[in-house]
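Read through the structure below, which is laid out as structure tokens, and then see the notes.
One protein chain omitted, others in place.
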Amino acid sequence: MVGGGEGAYIGNIHRLASRLDGHWQLVAGAFDVDPDRGRAFAIGQGLDPARSYGTCQELIAGESGRADRVDAVAICTPNFTHYPIAKALIEAGFDVICEKPLTATLADAVALERLARESGRFVGVTYTYCGYPMVHEARVRIARGEIGAVRTVQVEYPLEWMAAPIERAGNAQAAWRTDPKKNGRGGSIGDIGTHAYHLAGFVTGLKLDSLTADLATFVNGRALDDNAHVMLRYQGGARGLLWSSQVAIGNSNGVRLRVFGETGSLQWFQEQPNELIFTPLDGRVQTLKRGADEMSVDAKARTRTPPGHPEGYLEAFANLYAGFAEAIRARRENRVPGPIGQNLPLAHDGLKGVAFVEAVVDSAEAADQPWITPVAV
Amino acid sequence: MVGGGEGAYIGNIHRLASRLDGHWQLVAGAFDVDPDRGRAFAIGQGLDPARSYGTCQELIAGESGRADRVDAVAICTPNFTHYPIAKALIEAGFDVICEKPLTATLADAVALERLARESGRFVGVTYTYCGYPMVHEARVRIARGEIGAVRTVQVEYPLEWMAAPIERAGNAQAAWRTDPKKNGRGGSIGDIGTHAYHLAGFVTGLKLDSLTADLATFVNGRALDDNAHVMLRYQGGARGLLWSSQVAIGNSNGVRLRVFGETGSLQWFQEQPNELIFTPLDGRVQTLKRGADEMSVDAKARTRTPPGHPEGYLEAFANLYAGFAEAIRARRENRVPGPIGQNLPLAHDGLKGVAFVEAVVDSAEAADQPWITPVAV
Amino acid sequence: MVGGGEGAYIGNIHRLASRLDGHWQLVAGAFDVDPDRGRAFAIGQGLDPARSYGTCQELIAGESGRADRVDAVAICTPNFTHYPIAKALIEAGFDVICEKPLTATLADAVALERLARESGRFVGVTYTYCGYPMVHEARVRIARGEIGAVRTVQVEYPLEWMAAPIERAGNAQAAWRTDPKKNGRGGSIGDIGTHAYHLAGFVTGLKLDSLTADLATFVNGRALDDNAHVMLRYQGGARGLLWSSQVAIGNSNGVRLRVFGETGSLQWFQEQPNELIFTPLDGRVQTLKRGADEMSVDAKARTRTPPGHPEGYLEAFANLYAGFAEAIRARRENRVPGPIGQNLPLAHDGLKGVAFVEAVVDSAEAADQPWITPVAV
Partner (left out) sequence: MVGGGEGAYIGNIHRLASRLDGHWQLVAGAFDVDPDRGRAFAIGQGLDPARSYGTCQELIAGESGRADRVDAVAICTPNFTHYPIAKALIEAGFDVICEKPLTATLADAVALERLARESGRFVGVTYTYCGYPMVHEARVRIARGEIGAVRTVQVEYPLEWMAAPIERAGNAQAAWRTDPKKNGRGGSIGDIGTHAYHLAGFVTGLKLDSLTADLATFVNGRALDDNAHVMLRYQGGARGLLWSSQVAIGNSNGVRLRVFGETGSLQWFQEQPNELIFTPLDGRVQTLKRGADEMSVDAKARTRTPPGHPEGYLEAFANLYAGFAEAIRARRENRVPGPIGQNLPLAHDGLKGVAFVEAVVDSAEAADQPWITPVAV
């Protein structure tokens, strides 16, 4: 692992999630921009001091020479460092698991996606929400035609934690997220709107045609948007509405997806992730439960407990890690991966996410609000 | 009453609602385009045959000559007839209660609003959702500053009933709603989006600056939009997102309003109308209950039963009728109306609704998607 | 109407509910124990002064002599006066609509039920919750066998309003409810537990075999139970658990019924009365919506608005009044009443309610907790 040391939120999530199923073991890391602090953290995690590195360069050098070198490296550093770190790792022959967004700029994303493609290295991107079993269930059912052709998608990702100017009150997480140099051009749209966009595309299988957006910055002095409204037109005629916000008081982590098709609808709310609400045309509102017999192979492969025994965010994250393990193993063994190793978020998804954010910001900045098509969809 | 005879949905609602509190008595009517059927219906309702009219003209003629002439006339006819009927009634000196939309065209709305203003006649418009006590509670709390300055409004009104082409399968209600001549230029946006727009403005007190919209028609052969996405910019900087749909399977009557301010948020869902969800910054999600001691005078004036004894749609509608009665009485008695007679939807609100629909359609039809400002806000 | 004057809660509910559908008109009343206050109230309600009576005796005398005498008299007085008033009315040939409980003592209930039976007078009892359309829907579906033979019933009626000793702080409603002389022997069990018991029996069609109960009085100095736990054994082997409480903070009017059968279950919660939750064996949890096409004739007869347009407590109460009107008309016209005039709560249901409360109190007072069978089931 690179980054994710003391006090890091997402680094700890990666460690918990990778441990759950026993597919991964944390054996080496460069956890901090401060080499000493990083090494101390590594040793505190029980790592071999020889593999407790001060920098990513040391890690590459140290691991490259080992017979038992790491299978993959997770990148949990701030957005603007993703590209150079990922590039160095890939060029040194390592597989990579990268936090979203793939990179902070579109140019970096295009380059990294090409590098991933040409090198043949595995590059997973942790779009967490597609780790949830009921998100796969929704995807499978739509692909099977259970709600008919999709007409409209309502997707939102509101948060409340940045409703006040906490970045000026010592909150480090908020500070880098509101700094265009570290975060990229998108504020709420880059941090969380990209999750919503990925989720909608993942579940429906739709590709974007164009979008038009309205960004707002409600907290005085903030340099990036903290609220984004986006109207989406998908190829083939479906429409979408996307809302992301960092100032929506009352929302802890309000990812909500609703998909309406010709003959039915599906709804999934991340805070009640074990349920998927299905309504057929002229029929009853019905609750599909994770773990039920009728679930798809795809959902079952991502399920550990029976209905009524809630699984959550860590299990979803663990499903991504289990999937990455399976995909890497299958490639080595030259076989098709099992269900959990399929439909994973990869470099191209990362590129699409960055391209979406760029297009949203471009649209919002254009005086005449044209409909804009991202460079990758 | 004019219109609202045999088989009419909204006419029956008007009768039920007006009866509940004993403020109104139905004594005269011209209920049908077919004079005989209208007269028969009137007699079936227990009306005096002398006041069971065949046409609106007859009603005006008949009532004008009576000492006990009706206090007001409710108009429950198709949209395109609202204007001529209302005009004739107002010019004959009657007060009017008009179904929304006020008129089918913008020109008619402008004319009718001016006529209402200049004549001094009372013209109420039945924007039902502002009859709910918890909608008033939300309005009062925002006006008091309980959530600070409003930042973003999420409002939606999805329905499912027109997901299939039922207008071609004999459904009369769907038939006139999809006929531009009878309904006006807006499909879902005119039929229900206008309710959502009114509700958002009513609760927040915000006035629109401009909007940009995307309309879609998902049912083949339908002449008007059945799904509308609108981005709103309010005066002063607040933003909004509005969705209306007639094809959103799973939604019976899904009016939902969420308002996010600097220091708190409020949420109200029409299908659970007795509750208002309030969250203060850094605080807990809390449920305000209709009928509770802490409710405002405005909410209490619209409440008949204690908490836990659900009131619903008919009570909300009855609150409008009670308010219209109080406003008319207060005018006659030359006094300020009590709380239930204040904050009523009147002709100017009706005009704003029509202007909004026009602006949405104009925006959607404009190739370059400019931000458009309605002629009345 | 007898009782239900100034400040009375339930009297006003009776007036609102009886007015909604236009079947009843309030034309006479003796509204108060204070004759002058009662007459003043009547006149304030717009009644003819000649029919604004000071006492029930005056009402009987006055109405008996009129050609247009009242069709029925609603009794909204405190429990212990129900019997003498009802008796006098029935003996004078009036039909009666009586608030629950039918009487304050078992002996009175037995006598009144016999009088009703032998006189042929109509005696309706306002067990409100069986006025809800979805309660009828549950009853119909169970009778049709949609959940198989009933195994267990979970029914509860918790309230919070008497969690503190408000009867000693001037609350008149609480004062008579905690006075054994005015209320009868059952506290929470008599006031609200009897509703729960009636609802469970009404929906399932089950008759009680025996019960065992545990009563508690949590507010110091209160003379009657304010919390009741009852285990039920129905004839045929089904079981039940009943909880009533006047001290359950957080519950406004928490009537909840859950019925589990061999092949499915049904759940209904009074605060969300427009929905009925149905789950078949090995199937999905499904929401049945009031107003949907698939609803039974019985539910539709009690429905005024489409799905998504909430109906509530007043509409349920109005359904009882509509049902009483239909039953009385059908008797006069010597025909079978329509659906709304069937399955009404009548004198025998009132007797069963009183017998249930007596058995609960007897069981709780018996040192050895035997299973007790009420005298009427």
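As written, the chain order gives the labels A, B and C, with residue 1 at the start of each chain.
Rule of thumb we're sticking to: a residue touches a chain if its C-beta (ideal position, glycine included) is under 8 Å from a C-beta of that chain, and two chains touch if they have at least 3 such contacts.
Predicted, not measured: the structure shown is a model, and the values here were computed from it.
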Full-complex contact with the absent chain, from B:8, B:232 or B:288: B:288
Residue among C:15, C:195 or C:229 that touches the chain left out of view: C:229
Option from A:52, A:103, A:204 or A:251 whose C-beta touches the chain left out: A:251
Hidden partner chain, touching residue among C:247, C:276 or C:299: C:247
Contact with the hidden chain (one of C:262, C:294 or C:365): C:262
Interface residues of subunit C (partner: the chain not displayed): 147, 151-152, 154, 156, 158, 160, 163-164, 212, 214, 216, 218, 227, 229, 231, 233, 237, 239, 241, 243, 245, 247-250, 260-265, 267, 277, 279-281, 285, 368-371
Contact set of subunit B toward the excluded chain (per top definition): 278, 282, 284-289, 293
Residues of subunit A (touch criterion as defined above) contacting the omitted chain: 9, 12-13, 16, 19-22, 46, 159, 251-254, 270-274, 289, 291, 304-315
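Convention: only the chains that are shown with their structure count from here on.
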Size of the rotation, in steps of 5 degrees, that lays the CA trace of subunit A over subunit C: 180
Whole-Å separation of chain centres (CA-atom averages), subunit B against subunit C: 36
Mean-CA-position distance for subunit B and subunit A (Å): 42
Residue numbers of subunit C (touch at least two other chains): 289
